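Heads up, the thing below is written out as structure tokens.
Apart from one protein chain that is not included, each protein chain of the complex appears where it belongs.
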Amino acid sequence: MIRNLVATTIRQTRLKARQGLSFASGELKSHPQVLIALTAGLVLVSAYWGIEGKDAALPFSLLAVAFSLASGFLGLGADRHPRLLRHASFLLLGLSGIAGLLGGGTALIGRAAVDLSLPLGLPWLDWNLHIDALSGFFLCVISVVLLAVSVFGPHYVREYEHGTHPLSLLALATGLFIAGMQLVLLAADAFFFMIAWELMSVASYFLVAYTHEHAANRHAAFIYLLMAEIGALFIILAYGVLVGFGDGFTFAAMKQATLTPLWASVAFVLALIGFGMKAGIVPLHAWLPEAHPVAPSHISALMSGVMLKIAVYGFIRFTFDLLGDLLWQWGVVVLVLGAASAVLGVLYALMQHNLKRLLAYHSVENIGIIFMGLGLAILFYSDGHPTLGAIGLIAALCHTLNHAIFKSLLFLGAGVILQRSHESDIERMGGLIHRMPVTAVLFLIGCISISALPPFNGFVSEWLTYQAALQVSALDSGVLRSFVPVTAAMLALSGGLAAACFVKVFGVVFLGKPRSHHAQHTRRLESSAAIAGMGWLAGLCLLLGVLPTPLVRLLEGLTVQLTGSGLPETASRGWMWLAPVSADTASYAALGVMLAMGLAWMLSYEWLHPGHEHPEREAYPWDCGFGALTPRMEYTASAFAMPFRRIFADSFVVHEEIEKQSADADGLKVTGIRYRLHVSDLLWRWFYEPVERWLRWSVRHIGRLQTGNIRVYLGYSFFTLIFLLWVIS
Amino acid sequence: METLTSLYGQAVLLLAALVLFTSFVMLAQSRVTALVNLFALQGILLAATTALVAIVQNSPHLIISATLTLGLKGVLIPLLLHWLILRMGLHRTIDEVKRPLQLLLGAASLVVFSYYVTLPVVELSELETRNIIAASAATLLLGMLLMISHRQAISHVVGFMAMENALFFSAVVSTYGMPLVVELGVAFDVMVAAVIFGVFFFQIRESIDSLDVDRLSRLTEIEDNE
Partner (left out) sequence: MAWLLNLLQVILFVATAPLLAGWIKKLKCWSQNRMAPSVLQPYRDLFKLIRKETVVAEGASWIFHMAPYIIFSVAVLAAAIVPLVAVQLPTARLADVIVLVGFFALARFFQALAGLDIGTAFGGMGSSREMTVASLAEPAMLMAVFTLAVSMSTTNLSAAIATLLHEPLTIRPSFVFAGLGLALVAVAETGCIPVDNPATHLELTMIHEAMILEYSGHHLALIEWAAQIRMMIYAVLLANIFMPWGLADNFGLAALGWGMIAILVKLVGITVVLVLAEAVLAKMRLFRAQHFLGFAYLLALLGMLTHVILEVG
């Protein structure tokens, strides 16, 4: 029985792999020119690599940008020829991913630092490009997800071919969005950085607003654009401070700027608000759970998996590279915001029923974990322990990559589920593991990774964050020494809640009995392309979870280039043991754990599974003697989350309504009960509504300036003129 | 600044930590009788701490203070309070704290705060017990918090006495005790305070039929027009 089930799952997976392979080989056989082109490309690339060495990083990255742009503009013809989008556009995105991986990988491995200035833009300011290990790493993050999306996408967008929405817009906005993100990483002056940043924001606005026939979607897109632009304003101001103290718009000039601690703090706070708004840290996260769910799923994967990371990149670049001298107060602020985001993000996620909205809230949580790592890094750097700071920074970067991988995996999985079951509410799903077994396995890998369970990748980065937090005894201040472990405990709480949340998601979506007609009649078909796209990400989850040390060593090189110091001398640098401080302090051999687990599993299975003399028997589950279990008796997602809703009641605004219909006047004989539950974000009430009220109030008062009388306006101009003359003299 | 030098020193630290801990437990306690018992326990622990400090530092007058503390706060005042509780029929009264967990976590942050506040004092001090100053300051703040969070007048008295405990505690650990005359005076004051509180309780109950201090607001003379 069990063998059958496992064998079926394995057989299906194998079948899919074989189908994919045979399809690929068939294509190759029928089109020999593809094979020739591939070989030629490979030869050219490796030859170029051989000649240029690490200087090849920038050309490859520019090639990636060019491919993304080409994909966007080629997609303009997709309205007439939908195949153009499916084949050419996504193919170019895939090429962009490969080129980005080559460029970013070269920069990261070779610790390249290449500059280029293009004579474009303003007459006195060229477009400055620069690639180093940091931007190379984030380029790799984009590319890894981009590869998965380019494989996953063609099949997924078929749904939109029959819709009313123009495919050309989808293709163009996607291409520009990705090119914008890649250019942000390459920018080396504030001006070009902002252009790329706006390209990314505006293009993604069109993607969020893509299915704009629902008012809710338009509303979400509007909030997204509004907050993105406010954030951009803050970033411009932050750069403005640096430009004011330095002598130019280029990053190199900003690094030379010497700031007083006060002005440095002003710049830091502006940057934290600006980049934090894009990254979605609490309390600036309101746009995130609105915008991410309404975009098409492969775009959600890009937005949640990658775009938030671009904001993290901006923050790291600004704080660690441009500002230079760090203050411990910043570390505390970032740590507190990170911990709050981690806990609140997961608490709100627990209350969601919409699958993609739930995942979006989890992005808030994971961004919180990343910022906790960054906060610890700032604390240690400012206290004069750069080697310990490197642990925090590496933990944050590691989690950046890991979150990009598993969050994209989950969003792509959610896309498949939504497309197949035609349901977005998880209360109406159930039993899908029988309908789409391979997707279930891949989605489960994503769930385990995001819940930070060994031996997958999410655990590694959380483990590193804990290790960074546990080095507090090195800090001088006793208050910080007692405060940091509390935030580490918050991380533990968020980890436990995340596990609960994903038990809920996987249990309610895939296990149990189907809860609706749609879920029951979900198509069994699982497309090979979708599975290949998700499989690539799931494989990376396992690979980075089992062999994290090579990645950590690469990231150590990055921190050396960025801040001048790597991990402590005593850290293990072998390929198997992960020991960031020293082997005596903490060690984790993920591969060993994995193998030991496998061994224990095999032995217990071999010895303890029932032999042929004691076969398993199927029987009807226990129903308390009432007969016929129906799906309505199953535990629902809200029932699962109910203890949390009650325990953490102070963190939500809960509207609970029970209406009873009764047959008689006394209301004793109840014929029907209607239960309504709405849980909303506390911060709307505490933060956004007051801000909105204040804005309305001030706008009303400022509006009084506008009298409509021409002489008053002339008076304004007159006084302004006099004021300016006074200022000049 | 490693102060874990001798086993005696460590025992003093442990006892001091336990005194702080009793303050925490008192904060979350909702039964009045148990609250008084905890207060007695705190007195006994405090006496033990003082006696240990006296032995380690070889200062005999602390022994007298310890005996006084034990007799007064460990036995006499708790007995008095128990008698009062029985007389007023309060032994089944629940003085529920609204959000015990939040209160306790807030109290924990008060500990960190008092550590931060006493840091300059600790750095000046040369005594072996200097690290405990922060704990004694925290005990003081927790006594105050106890009064804020509880409603029964009895709990308020216990909170007040706990604050007095904390003052004595900080005197012991920061200067090895006050002059004996002062200590005797304070002890006498506390005794008198306990008696006066007892009288006062009967008065309160006569006027508002309860010892719930929230109801004292009824005595306001400002007319409520709504």
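Letters are used for the chains, namely A and B, taken in the order the chains are written, and counting of residues starts over at 1 for each.
To be clear about the criterion, a contact is a pair of C-beta atoms (placed from the backbone, for glycine too) under 8 Å apart; a residue touches a chain by one contact, two chains touch by 3 or more.
Treat the numbers as computed from the prediction; the structure is a model and nothing was measured.
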Contact residue for the chain not shown (choose from A:S168, A:S304 or A:S451): A:S451
Residue in contact with the excluded chain [from A:M633, A:V670 or A:V691]: A:M633
Which of A:V151, A:L355, A:V508 or A:L554 contacts the chain that the document leaves out: A:V508
Chain not shown: contacting residue from A:V34, A:L118, A:A489 or A:V691: A:A489
From A:A215, A:L608 or A:L725, residue that would touch the chain that is not displayed: A:L608
Contact partner of the left-out chain, one of A:A499, A:L543, A:V654 or A:L677: A:A499
Those residues of subunit B which, in the complete complex, touch the missing chain: 1-4, 7, 10-11, 13-14, 16-18, 20-21, 24, 28, 100-101, 104-105, 108, 111-112, 115, 122, 130-132, 134-135
Missing-chain contacts mapped onto subunit A: 1-2, 5-6, 9, 430-431, 433-434, 448, 451-454, 459, 463, 466-467, 469-470, 472-473, 478, 481-482, 485-486, 488-490, 492-493, 495-497, 499-500, 502-504, 506-508, 510-513, 577, 583-589, 592-593, 596-597, 600-601, 603-605, 608-610, 614-624, 629, 631, 633-635, 639-644, 646-647
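We take it that only the chains that are shown with their structure count from here on.
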Centroid spacing, where centroids are CA-atom means, of subunit A and subunit B in whole angstrom: 51
Residues of subunit A defined as touching subunit B within the complex: 478-479, 482-483, 650
Sites on subunit B touched by subunit A in the complex: 102, 112, 115-116, 119
